[in-house]
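Other chains dropped; remaining ones untouched in position.
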Amino acid sequence: MDLTGVFAPVPTPFDDQDQVDTRRLRAAFARWVNGPLTGFVVLGSNGEAALMDEDESDRVIALTREAVPSGRTFLVGTGRESTQGAIKATKRAAALGADAVLVRTPGFFKSQMTNDAFVRHYTAVADASPVPVLLYNFTAVTGVNLLPAAVSRIATHPNVIGMKESGGDLAQITDLVTGTPQDFRVLSGSGSTFYPSLCAGVDGGILALANVIPDACVRLYELFKKGKHDEARDLQQQILPLAKLLGSVYGVAGLKAALKLAGCDVGVPRPPLAPVPESGVAALKEALAACEKVAV
Amino acid sequence: MDLTGVFAPVPTPFDDQDQVDTRRLRAAFARWVNGPLTGFVVLGSNGEAALMDEDESDRVIALTREAVPSGRTFLVGTGRESTQGAIKATKRAAALGADAVLVRTPGFFKSQMTNDAFVRHYTAVADASPVPVLLYNFTAVTGVNLLPAAVSRIATHPNVIGMKESGGDLAQITDLVTGTPQDFRVLSGSGSTFYPSLCAGVDGGILALANVIPDACVRLYELFKKGKHDEARDLQQQILPLAKLLGSVYGVAGLKAALKLAGCDVGVPRPPLAPVPESGVAALKEALAACEKVAV
């Protein structure tokens, strides 16, 4: 299973009744699988998994599993607040064809989420999982931090093969890379800082941006791998405005609006999330245009 | 419906297989309903609702509804991350007999949880709910803050009757009390600061402590209402060590351990939460002993 390069964390389309829109999801995948991406993540943060129930989740997995051809890595987000919930979701995802699962940290009982608690949680999930497990740290949404000291303990588990780190703290990324085994894959979650994160040693990225401009993202990765650092840095700068709009500025709503502008309508986010305002659509249009020039 | 005085946010007992233990739940309620509490909250934070699935939640509501006699207010936690999830949970809770629902803020997409987002979310829930709605702000677990400026807008909805504020920020509590209508009930969630919160104007409390020492909690409330401030302050100080152990120190695990010490075994928390360590049990024993002297 390839865990290097660029993955798209795909959004979940909803229809006008706020229900999963399977037609749009199929249409979007028909587009995405034509690109050069290593693979896909469904039911991640950008997939609004936190806003969906278990039945919806299962349907999305089943449907997207069909859409992803073999040869592309198919990851499913199965993080839950309880250890038993994460295990159940993991087993269902495996049964539905996930190549591996991406398990976000629990984060509700923040003051109790010590290193030991994380080690216990991930060990139990990895023990029970029929497929390999990736850790997932996204402090900006969970409010907890899966520290390198905990990761280095969990990374020795034979069924734990890597992690996604969505934070942009260079020191932490460096510690993750240096504190885990050579074959443990660290994937960045931030399109705004993909190139310097690669320099810091990550193996690839799971980037909202890759849903919209997959070619540019993969090119950046390949420039880096070929040692063409100046070109990689230039490309990073050119895609930066769009990356920021899809990241810290508008999040999922920005991703969905950008996809619509790019000709792939996946609807609007589920409430309490709101669509981007008109001013945001204009900013996205401009940032997209800048990227399209690049991507030629 | 009485929304003043003291409520217990009851824990959910689990058995050795980490399943809801209905026998223990019934036994615990048989004890609690003998006390002087205004009412009960099931499926709150202390009920580990965040770690339970929808079926488990429904079973707990049904079972506890039977256990709570009329005349006591029966509140059910129905917060979910999505607006439609919160509405569904609210309708099910109402159908199962909830007197009102306590709806914790969504908190996953933190940077998008603006005042406007909260107003939209709670308005939709209150519009759809067959029973009255209480807001619930618990920043320490959600990582978002339902500010007084948003509350004062939501509080005008005819189906929103109050809120629980678990934070201890005196300025914020004061703003909540002064910025909402006279009949909007503000309930404190912190046993450590119950007396000064009453002074700041809250109408009562939903206190983990009330599961363990309900008489002392109600006495404190009544002393305050009678204007016996010195006695109230003394009582607050005597129960403070236990309140802190059940609050910021050990949380749910502390509550369950204290109940076991008090003769009411509700098991241990669901992983990734862990039971309190031996040292914690000793501290709880000491704090309980101090309270028992008081409660005579």
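By written order: A and B. Residues from 1 in each chain.
Here is the rule we use: a contact is a pair of C-beta atoms (placed from the backbone, for glycine too) under 8 Å apart; a residue touches a chain by one contact, two chains touch by 3 or more.
Here the structure is a predicted model, which is why all the values come from computation and not from measurement.
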With 2 chains placed, the number the full structure-file assembly comprises: 4
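Keep this in mind: only the chains that are shown with their structure count from here on.
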Rotation, 0 to 180 degrees and nearest 5, that superposes chain A on copy chain B via CA atoms: 180
Chain A and chain B, separation of their C-alpha mean positions in angstrom: 35
Complex interface listing, chain B residues touching chain A: 18, 45, 50-54, 81-85, 106-113, 116-118, 120-121, 124, 140-143, 248, 251-253, 270-274
